[in-house]
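Only one protein chain is missing; all other protein chains are in place.
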Amino acid sequence: MSVEMLQVIRAEGTYDTTLEPSLPESDLKKLYEAMILLRTLDVRALSLQRQGRIGFYIQCIGQEASQIGSAYAFEPNDWLFPSYRDAGVAIVRGLALKTLFCHLMGNSQDVMKGHQMPNHWGYRSINLVSLAAPIGVHIPVAVGVALAAKMRGDRIVTGVYFGDGATSSNDFHAGMNFAGVFHTPTIFFCQNNQYAISLPVSKQTKAQTLASKARAYGFEGVRVDGNDVLAVYKAVKEAVVKARNGGGPTVIEAITYRIGAHSTADDPKRYRVEREVEEWRKRDPIDRFRLYLQRKGIWSEDLEAKVRQQADGIVSDAIREAEKIPPPTLETMFEDVYSEMSWNLKEQLKELLSEQRDVTKR
Amino acid sequence: MSVEMLQVIRAEGTYDTTLEPSLPESDLKKLYEAMILLRTLDVRALSLQRQGRIGFYIQCIGQEASQIGSAYAFEPNDWLFPSYRDAGVAIVRGLALKTLFCHLMGNSQDVMKGHQMPNHWGYRSINLVSLAAPIGVHIPVAVGVALAAKMRGDRIVTGVYFGDGATSSNDFHAGMNFAGVFHTPTIFFCQNNQYAISLPVSKQTKAQTLASKARAYGFEGVRVDGNDVLAVYKAVKEAVVKARNGGGPTVIEAITYRIGAHSTADDPKRYRVEREVEEWRKRDPIDRFRLYLQRKGIWSEDLEAKVRQQADGIVSDAIREAEKIPPPTLETMFEDVYSEMSWNLKEQLKELLSEQRDVTKR
Amino acid sequence: MTTLTVVQAVNQALREEMKRDDRVVLLGEDIGRNGGVFRATEGLLDEFGPSRVMDTPLAESGIIGTAIGMALYGLVPVPEIQFLDFIYPGFDQIVTNLSKFRYRSGGQYSAHVVIRAPYGGGIKGGHYHSQSTEAYFAHTAGLKVVIPSTPYDTKGLLKAAIRDPDPVIFLEPKKIYRAVKGEVPEDDYVVPIGKSKIVKEGSDVSLFAYGTMLHVALEAAEEAAKRDIDVEVIDIRTLVPLDIDSVISSVQKTGRVLILHEAPKTGGFGAEISALISEKALEYLKAPIIRVAGFDTPFPYTWESIYLPDAFRVMKAIEKIMQY
Partner (left out) sequence: MTTLTVVQAVNQALREEMKRDDRVVLLGEDIGRNGGVFRATEGLLDEFGPSRVMDTPLAESGIIGTAIGMALYGLVPVPEIQFLDFIYPGFDQIVTNLSKFRYRSGGQYSAHVVIRAPYGGGIKGGHYHSQSTEAYFAHTAGLKVVIPSTPYDTKGLLKAAIRDPDPVIFLEPKKIYRAVKGEVPEDDYVVPIGKSKIVKEGSDVSLFAYGTMLHVALEAAEEAAKRDIDVEVIDIRTLVPLDIDSVISSVQKTGRVLILHEAPKTGGFGAEISALISEKALEYLKAPIIRVAGFDTPFPYTWESIYLPDAFRVMKAIEKIMQY
């Protein structure tokens, strides 16, 4: 297994025409728009959290190419299993941002009914499966969906998103092995953003590459430049097509970097030097793609202004709308434990309501 | 990673002098004696179980070269973590067979005090760690012992035994990764006996070889002919020396075959054909080593008779002695839950004793 | 009607449900060609083929995690865990995913999986083939926990579990897999989840038990009858959701409570039953609530038969309670 990595767009925006995926201009623009929207969302959500308007947030700044490029390679009926950092996946799937902010706020229009903490999204309507925080547990689940679809003869693919740290988890091992053995149409999309909270990937594993771990399960792994949206798109697209045609699973390792903190509860200054971050800032995935679009004659100042304005509008509107929505009722806390409320839950709900407490305090 | 496997003694007993380990005749004889003793023990223990004189047994017939050759490559102060199938490891360590049978019988001289079921051996006196039945859980423990020794500056190595099936377990993944990251002196000795109960290894994983899984953790794996005691010895010895010299962990995959049933509760006719077993019987590890010894002029009919008689004697004496030993006292059931008996255990013991029941029934 | 063992009843329930509903699939270790180490899935591979009876690698988190995925996609997976003692590599999947999928998704997804596992002592398997840890699952909101004690109930409850929209932990009493036989109708029926059963009416003591211990309870009740003590034996059957009304009405009738399980006493499910009783029916109690249970040790090998509660021990407790 080579430690090479697929790159289409070079740092300066030049590109390898032999590798360039054949995407029409409209798609290239969509990719760009999505990346800008994601960045805009990310910045605004962080500031909302700082202002106490949402309780918690996990940024993805720096990983836009990985998220947008990969998600774009799937078909709408493919099932995706994003991680907490992957707002980009939801964006590509067309999730309305108001819906997303209602979730971040846990209000009464949160599809998750305020049951889950921010960034733990899941929307059946767009085949995005609800996330659990414990690392790795979604991996065999994604394999199970793929296996079920295969058994049913449905030609869908599942894509599961996780980080470098997740490769150490039990469920990475179990999921990968089951995917290999049952030859499921599953894409294991690993964003190697160099850190698992404070742990650098060099201390996470001594494997030469994360992609190479696929060999332990009898299938292929591919490394791509995770800050190059076209490389990511190309690698994932090929893997998706292969999987859909019965070629089995693939691991994609996208080499990228977590520019921001792990989460709003983290302070990266404690464990990494600013200079390293600066180095990676120079490899910004949006800048890189912009240079490419410029070279292709697609980008213009006007386009930039329009795209940014549009993104700002979408995000601002979504926040404004979402903030109007009241919290869910107390009853919802007892819903969805079971398909029907059991006697003990009914009893507890009844007692709670009989307390007649002032729930404006929360 | 090649799928070749190290072989020293060929099927007919000829051998590769360039690979032959330099063992004096006395060691070769000891290896042979140990293999015969192990086979003798295995056959007798099985028949004891059939007669109801022990409750359960797990045979290792066919895997003698793997077990004896590997265990022989460690030093006495190295810590070994055998699996339930590895009576051979205990034999090489010099465990008195009476002690072993007292364990199989769970009597009052069982060092485990009758707490554990048969084949779940562990003897601190010979650095053999007590086993748990759930597959894989001893793997990170062996890594932890190695890590602690390394931290203490003690130049010991740990050897952990498991089967092909165990490579799918969570704890294989965790243990291997920790060993890679902390560069521990640990030998992962995998007896690939082709089956995990009824599951053939081809359905256990799609990896080309089990040894190759080491690469996913940044270290080396080696495949050896597990029915060739010298090949096993050589490969393990090299790995042990490397580990002791700070070279880190190694996986050894010994290719062998489980000639018998999985355990006395298993009926292999349900899932494999007799012809396959016959093929492997022809590759009997004891026969192979005998041919080698013959070619080396070490073996004679006399030696054979003596070794067999000796083994029979040791096993028969041990069984006779062990069967004389009465069961443990009821009190022992409450011991070793904690360093000191807690009030609830005392209360329960007291109540039990006050029942004044006839405990000859058991 | 035919006479079946408990494990045959499992087999029959699986077969019938697989015939009835092609979404029902089985997966687990050695369940295919080998028919399961206890033969619960015997013959099903031949009948339904390898895509509905899947032998899996040795990884319980893979089995349960994959099953959850299959359920999300609309299948009804019924994984077998070879021994309950081996479920812990998959415990994270149970606590984190299985029990919370419906809740965390606001009802969008449900992980309708029925995990079958033989539990408890009785085969001299030491602490790793004998444990009864139903209390872990009963304390995990979002799971239902069912433990049958007869062939009839086994078939009816397993069918009910497979048709129930929620995840069910279905624990099978391995000690009586073959030892207990009973009449089982050949036609389709279910035994509802969430309902206990008065197996023997009585007026002096309420004896609550489930699984293997139900039979110990009955044996003790018979013994007690000889001494003119009229024991009511209730088979709990479903631990979660517990049939609280039946528990309370029995206590109201007898005023004396004995709870029996083989799991260690401390923190066992008996504690929950006891606590509910002293919360809801304290005024009816004529004597302390007694739990007869496994000792607070790991499950022992040699003294298994002494560790496991038997009629002798239960009888002592009945006497104690009557003398109070």
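Order of writing sets the labels: A, B and C. Residues in every chain begin at 1.
The definition used in the following text is that a contact is a pair of C-beta atoms (placed from the backbone, for glycine too) under 8 Å apart; a residue touches a chain by one contact, two chains touch by 3 or more.
In this text, all values refer to a predicted model and were calculated from it rather than measured experimentally.
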item: Selected residue (touches chain absent from view) among C:K124, C:H139, C:K181 or C:K253; value: C:H139
item: Candidate in contact with the missing chain, chosen from A:G69, A:G88, A:G114 or A:G159; value: A:G114
item: Sole residue of B:Y32, B:Y123 or B:Y271 that reaches the chain not shown, by the stated touch rule; value: B:Y123
item: Hidden-chain contact residue, picked from the options A:S83, A:N127, A:N170 or A:T256; value: A:N170
item: Chain not shown: contacting residue from C:T66, C:S196, C:T212 or C:S274; value: C:S274
item: Missing-chain contacts mapped onto chain B; value: 79, 110-113, 115-116, 120, 122-124, 129-132, 134, 137-149, 151-152, 158, 170-171, 173-175, 177-178, 181-182, 335-339, 342-344
item: Chain not shown, touching residues in chain C; value: 85, 88-89, 91-92, 95-96, 99-100, 103-104, 127-128, 133, 135-136, 138-139, 141-142, 240, 263-264, 266-272, 274-275, 277-280, 282-283, 285, 287-291, 296-298
item: Chain A residues touching the omitted chain (full complex); value: 55-56, 106-107, 110, 114-117, 120, 132-136, 165-166, 168-171, 196-199, 203-205, 265-266, 270-271, 327-328, 330, 332-334, 337, 342, 344-345, 348-349, 352, 355, 357, 359, 361-362
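The rule we apply is simple: only the chains that are shown with their structure count from here on.
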item: Centre-of-Cα separation between chain B and chain A, whole angstrom; value: 45
item: Where chain A and chain C are represented by their mean Cα positions, the distance between them in whole Å; value: 40
item: Where chain C touches two or more other chains, by residue; value: 57, 59, 61-62, 89
item: Multi-partner residues of chain A (at least 2 other chains); value: 170, 173-174, 177, 181
